[in-house]
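In what follows, a single structure is set out as structure tokens and then discussed.
A selection of the complex's chains, in situ.
To keep things simple, chains are lettered A and B as they appear, and every chain counts its residues starting from 1.
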Amino acid sequence: MEKTTRICGATPDRIEVRGKDLVGELMGQLSFTEMFLLQLLGREASRLQMSIVDAVLVTIMEHGLVPSVLASRLTLLGAPESYQGAVAAGLLGVGDRFAGTASECAVLLDRIAGAPADQREALAVRIVEEHRREKRPLPGFGHPTHKGGDPRVEKLIAIAEAAGAPGDFIAALRLLEASMARVVGKVVPANVSSAIAAVLREAELPAEVMRGVVLVARCAGLVGHLHEETTRPIAGEMWKLVEREFPYEWT
Amino acid sequence: MEKTTRICGATPDRIEVRGKDLVGELMGQLSFTEMFLLQLLGREASRLQMSIVDAVLVTIMEHGLVPSVLASRLTLLGAPESYQGAVAAGLLGVGDRFAGTASECAVLLDRIAGAPADQREALAVRIVEEHRREKRPLPGFGHPTHKGGDPRVEKLIAIAEAAGAPGDFIAALRLLEASMARVVGKVVPANVSSAIAAVLREAELPAEVMRGVVLVARCAGLVGHLHEETTRPIAGEMWKLVEREFPYEWT
């Protein structure tokens, strides 16, 4: 059983994070994203990791008035004394339905990229067929709004490639996409979740930290919405609208 | 009553944030911190804002096994299926006691920096005296651990000055510090909360968004702790320790 932490220790004179002196080695020298990666992974981030993680965080910070944003703004309406409560309420909706697919897809990409090169294509087809047979959606494919292909997907991949990504996980994503087209008989485009999975794996982030990356980006997004809610409130009107449009009925 | 949001809108072809095309103008071009400031304030961040906000986020991301980290790790122990629940539990403890002083101090700095130059010193003394009279602590002064002065304070100020901060809020902080020494009769050093308040005001962030900045940094810190908890768990041992050391007693 562990009895220590390897992240941070503070004495009156020194705060040390992952072996570095916070004041002397980190403050003023690292960007937020570099510090986040150091804290998360326990080692200095590479240039490639930084570019990819920054691009991913920028990509998913905002998507408008999604359910988690509504929950956050409605919570502030009832509890204006607790900003952190409103942020927490918003993050609680960043769950499996919208935010879980990146890590699920990453597990599939790991299987493909981990196979011998000449077996990857067949494996991708097999994975797609399995999901079809068990009537499970392939995680990270299809989108209710962006039916013709999500514009963020190719952009993320281009950013990763320009930053020098080795390419095995992007190639695995392409194999899944091609297998989908072959098995299903029509193009079902990769969505932003699988693209995030592919580029974060290129950056050597394991599947199990992907939800954490999403939460950090969404936390920043929620803070912006709460600031708007404070200065141009809409939650009260939302409430009235919902009460009017979803009446009580008992028969 | 407002009936719109000015943050983000998505159509099948285009996601727009604060008037910018996410794919064409933001992804791959902005760092996390630039995107966060655009989303929060509705305009492009200046070089000065970026440097200061990055420094602040790096400064407060980690402080070891503080109560909010313990709450987060203990929550994951009971609900391993909900990563977002563990992050939310941790953020709920980022409340007035530890995270509220920055914005409270910012309000005082605003009063001083907003006064005519020749009246600021007298105003700072008056503020300190008021707090003494009403037996309220001056927000952002004194620290249980770093009694001789928190090493992060001067570093944050130096970073802000090197980045070209105009200096009015830093000067206001110095006036408060000098007034404390004069009124109390001994040095009570500014702590990291008042330094954060001063440098974020130099970056033109209003007092009411400071809690949000703290929450973003702490969210990233919690993600690191949850990753450690997943790979080197300690929450189970903490529980046993607390049960043993805080027994039930009824008489």
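Here is the rule we use: a residue touches a chain if its C-beta (ideal position, glycine included) is under 8 Å from a C-beta of that chain, and two chains touch if they have at least 3 such contacts.
Quick caveat, the model's predicted, so the values are computed rather than measured.
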| item | value |
| --- | --- |
| Subunit count for the whole complex, all chains sharing one sequence, 2 displayed | 4 |
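In this section, only the chains that are shown with their structure count from here on.
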| item | value |
| --- | --- |
| Rounded Å distance, chain A centre to chain B centre (Cα mean) | 24 |
| Contact set on chain B toward chain A in their complex | 1-15, 17, 22-23, 26-28, 30-33, 35-36, 39-40, 51, 53-55, 57-59, 61-65, 82-85, 87-89, 91-95, 99, 145-148, 151-152, 155-156, 158-159, 162, 208-209, 211-213, 215-217, 219-221, 223-228, 230, 232-234, 236-237 |
